[in-house]
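I am attaching a structure below and will ask some questions about it afterwards.
And then chain A:
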Amino acid sequence: MNANLFIPTLFAVVFAPLILGIINRTKAFFGGRHGQPFLQLYYDLFKLLRKGATYSKTTTYIFRLGPMVGLVCVLLATTLVPFGGIRSFLCFPGDILLFAYILGLMRFFTVLAALDTGSSFEGMGAAREVHFSALAEVAFFLGLIVLAKATSSASFSDMYSSSFPYIWIANSTQMLLVGVAFFLVLLTENARIPVDDPNTHLELTMIHEVMVLDHSGPDFAFILYGSALKLWVLGTIFTQTIFPFRSGSIYLDLLFSFLAMIVLGVIVGIVESTMARLRLLRVPQLLVAAAALSTVALVLSMR
Partner candidate 1 sequence: MEDGLILWALLVIPFLGGFCCILSSKGFTIRWIACATVWTMLATAFVSLWIVSIEGAIQAAHGWLFLDMLSSYHVVLLQVVFALSTLFAKSYFPAEIAHNAFNSALLPRYGMLWLSALGAMNLVFVSNNIGIMWVGVEATTLITAFLICIHVTPKSLEAMWKYLIMCSVGVALAFIGTMLVGAAGGNLKGSHSQSLLWTFLYENAGSLNPFFMKMAFLFLVVGYGTKAGFAPMHSWLPDAHSQAPAPVSALFSGFLLSTAFYCIMRYLPLVEMATGKTGWAMDILVFFGLFSIIIAAAFMVFQQDIKRLLAYSSIEHIGIMAVGLGLGGVGTFAALFHLLNHSMGKPLCFFSAGKLVQIYGTNSIYRIKNALKITPVWATGFFLSFLALIGMAPFAIFMSKFQILKAIIEKADYISLALFLFGCAVVFISALRYMLLILWGESEANIHPQKAYKKDIFLVAFPMLVLLILGLFMPEFLQNILQKAANIIQGY
Partner candidate 2 sequence: MEQLINMLMVVILLTNLLLLGSSRMGTCIPTLGFQGILLGLALPVLLFLPQGITTHILVLVLITIPLRGILFPFILFRVIRKTNIQREIEPFISYPVSIFLGILALVLAFWMNSRLTGMSVPSLHPLLLPVAFYTILVGLILIVSRKLAINQVLGYIVMENGMYVLGIAFAGEVHLLLELGVLMDVFVAVFVMSIAIYRISREFDHIDVNQLQNLKD
């Protein structure tokens, strides 16, 4: 077995929390502050893992299961996405569907765990999360279909293969449209501004954060790490769609892809510092617009 196969997963596992650090530092820069260290999330994770967990008496095993299943799911997802031109650990035709549904499963368990607490706030957050991701999924799937159609393959590794840059140039319009749609999906799925504010602690306006309020200790570490990984995998899909670059050398490609991820972190940070969170009623409109972009791309490539 080729050792290269583990590289995409390895990069994800090691560097995912770093991207969040970059986002936070960018926001701090725009806010005129010095900000947290880049590695803050790593420290947090270590701290949380060493702590014990507290469970409410009203919760059942579902509540304990939620973070673990979530982490396993997203780890599985990292094995499906190639990175820097290196094929992923698992790849077969149709793995794009598995990827989408694994993320769906992760969300499902997070939501179940939130509902299991019986708290009205968590229920509210769960409802919002499901609502918005249902809309985001439309844009995501349509975008994936466009990619599959353009590259005539149904596997991430085949899509982002060495011929991808040529395909990209021939279909640049569609690719840019899909890229923008993926970016909106990324912001939604990872609970970033303008959809959700990860820093807010006002339950009425929270979406993702409110669902995980009751988790503590290692469970909470799993959740934090899981969401960092989720940002990473969706980010790799976005960056590979929008910056198709192949030099031929594995190391150069890897370096470039890694730089692209850092750029993504900066972009997200800039978006978060310059935009305000949308009113909840306006969020569906944004997601419908993302779906519209994907559809335009789809119609263009079906022509």
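If you want to know what made the cut, all candidates are chains of the complex that A comes from, given by their letters.
A few notes on this one:
The rule we apply is simple: contacts are C-beta pairs under 8 Å (C-beta built on N, C-alpha and C of every residue); 3 or more make two chains touch, one makes a residue touch a chain; residues count from 1.
Since this is a predicted model, take the numbers as computed values, not measurements.
The candidate from 1 or 2 that touches chain A somewhere in this complex is 2. By the touch criterion given at the top, residues 169-170, 172-173, 176-177, 284-285, 288-289, 291-293, 295-296, 299-300, 302-303 of chain A touch candidate 2 in their complex.
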